[in-house]
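The complex appears here without one of its protein chains, the remainder shown in place.
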Amino acid sequence: MIHSSAIISPNSKIGRNVTVGPNCIIYDNVVIGDNTTIDAFCEIGYPTELAEGQPLIIGSGSHIRSHSVFYEGSSFDEGLVTGHRVTVREKTIAGKNLQIGTLSDFQGDCLIGDYVRTHSNVHIGKHSKVDSFVWIFPYVVLTNDPHPPSNIQMGVVVKEYAVVATMSVILPGVIVNEHSLVAAHSLVNRDVPEGMVVAGNPAKVICEAVEIKLKGLDESAYPWPSHFTRGYPSSVVSEWKSKFSR
Amino acid sequence: MIHSSAIISPNSKIGRNVTVGPNCIIYDNVVIGDNTTIDAFCEIGYPTELAEGQPLIIGSGSHIRSHSVFYEGSSFDEGLVTGHRVTVREKTIAGKNLQIGTLSDFQGDCLIGDYVRTHSNVHIGKHSKVDSFVWIFPYVVLTNDPHPPSNIQMGVVVKEYAVVATMSVILPGVIVNEHSLVAAHSLVNRDVPEGMVVAGNPAKVICEAVEIKLKGLDESAYPWPSHFTRGYPSSVVSEWKSKFSR
Partner (left out) sequence: MIHSSAIISPNSKIGRNVTVGPNCIIYDNVVIGDNTTIDAFCEIGYPTELAEGQPLIIGSGSHIRSHSVFYEGSSFDEGLVTGHRVTVREKTIAGKNLQIGTLSDFQGDCLIGDYVRTHSNVHIGKHSKVDSFVWIFPYVVLTNDPHPPSNIQMGVVVKEYAVVATMSVILPGVIVNEHSLVAAHSLVNRDVPEGMVVAGNPAKVICEAVEIKLKGLDESAYPWPSHFTRGYPSSVVSEWKSKFSR
């Protein structure tokens, strides 16, 4: 299941039943779990001194799509799924079943929870902290430098179940609290309170998330796990049922 | 004209005088028209169950530039031209002479007219409908989910000759009507009336498009086919001459 054109370092540690596509490059300092698929044209474990010798660890049951680049020194729990041409740099620690959209760019030194989803072309700045069950939509940027360029990096924090909609920028050090929603095309320059919706440039609180109704229904669209469960394991969904049912 | 390092499925149907670059991968369920060029490092017909067995059809006289990924289940009429690293997912039906800019990402289930142009890094959400002669500029996002994440998808509609300028977001279900112009960096949360210019966050109508003059001239810049004809066939241009001359 390793394509003959793939270039695999003999020092890499590759699990059972791993598929590696044409022309892939797997470098030295890499550990790949069982039952993982890596598509064509990927670079896995791209060397960098910034990793300080730490390996790249890809959990079991993962699928990395074509043209992606992962640096050494990051670690992903089981069930990582990516789109195409993803970049992930060193020293990011991610939980299980992270989904990274096509063209997304994780800059490194990040802490990512379980079941996080980023859609296409999301930019996660260095030192970001993204908790479990967060959703981040296309062209969102999490920044870190309060007065660029400088040596000070204040990562953004996005807390559980928060949602950041497309083309929004979160300024350095801002906390996006649990169950909040950042509307599309917003510039967020202060903390987003728990369960609130912010919008605009600069973003202001406009309502509670729970006030937003599902289209055509008299039912709240948030917290979103009350109606959206696609792609989550049944253990999570049944926990949500007791937690978020109305 | 098929490079020796390309990997071509014997089940694919490849026309006459087709060029396939180094390291390209062409999967099973693919039909490629005559006189088409596919550059290096492309994946053509990437398999997905979501295509439900439909093939990827690339019309004749097309040119797909390097590092692009096309899923099975979409169809393009003749004269498709792309930049580099384009992604097109399943079940998009496109007319002739579509031009897709570098890094653009078509999410699938879209309906695209003839002679549509997207510049670099355009994101076309699922269920978008983009009519003929539309222009979409860099970093524009056509969205579809009114309360993300959810199971409801309301595609954007962009009508003939409309123009969406750079870094604008069109919210779900919005109709951008004929000959309108969405100015740069706008958030469009309601329908754009025919022939009008909208700008801002949220976008408001600011004038009629016909009021915008060509730089240094006492001549309207819109409708744009009155002065801009580069890259269109003479049959189209002569039709425009009678339709849009002043």
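First chain written, first letter: the chains are A and B, and each begins at residue 1.
Note that in this section a contact is a pair of C-beta atoms (placed from the backbone, for glycine too) under 8 Å apart; a residue touches a chain by one contact, two chains touch by 3 or more.
Keep in mind it's a predicted model, so treat the numbers as computed, not measured.
S.K.: Among A:65, A:85 or A:179, single out the residue that touches the unshown chain.
M.R.: Residue touching the absent chain, from the options given: A:85.
S.K.: Return the single residue from A:65, A:96, A:123 or A:227 that touches the missing chain.
M.R.: Here the residue in touch with the unshown chain is A:123.
S.K.: Check each of A:115, A:139, A:161 or A:228 against the chain that is not shown and name the one that touches it.
M.R.: Of the listed residues, the one touching the omitted chain is A:139.
S.K.: Given the full complex, what residues of chain B touch the hidden partner chain?
M.R.: Residues of chain B in contact with the hidden chain: 5, 22-23, 39-41, 66-67, 83-85, 102-103, 117, 120-121, 135, 137-139, 163, 165-167, 184-185, 200-201, 212, 214-215, 221-222, 224, 227-228, 230.
S.K.: Give me the chain A residues in contact with the hidden chain, please.
M.R.: Residues 5, 7, 23, 25, 41, 43, 46, 67, 69, 85, 87, 103, 105, 107, 121, 123, 139, 141, 143, 146-152, 154, 167, 169, 171, 187, 201 of chain A touch the chain absent from view.
Definition applied: only the chains that are shown with their structure count from here on.
S.K.: Please compute the C-alpha centroid of chain A, do the same for chain B, then give the distance between them in whole Å.
M.R.: Taking the mean C-alpha position of each chain, the two centres sit 27 Å apart.
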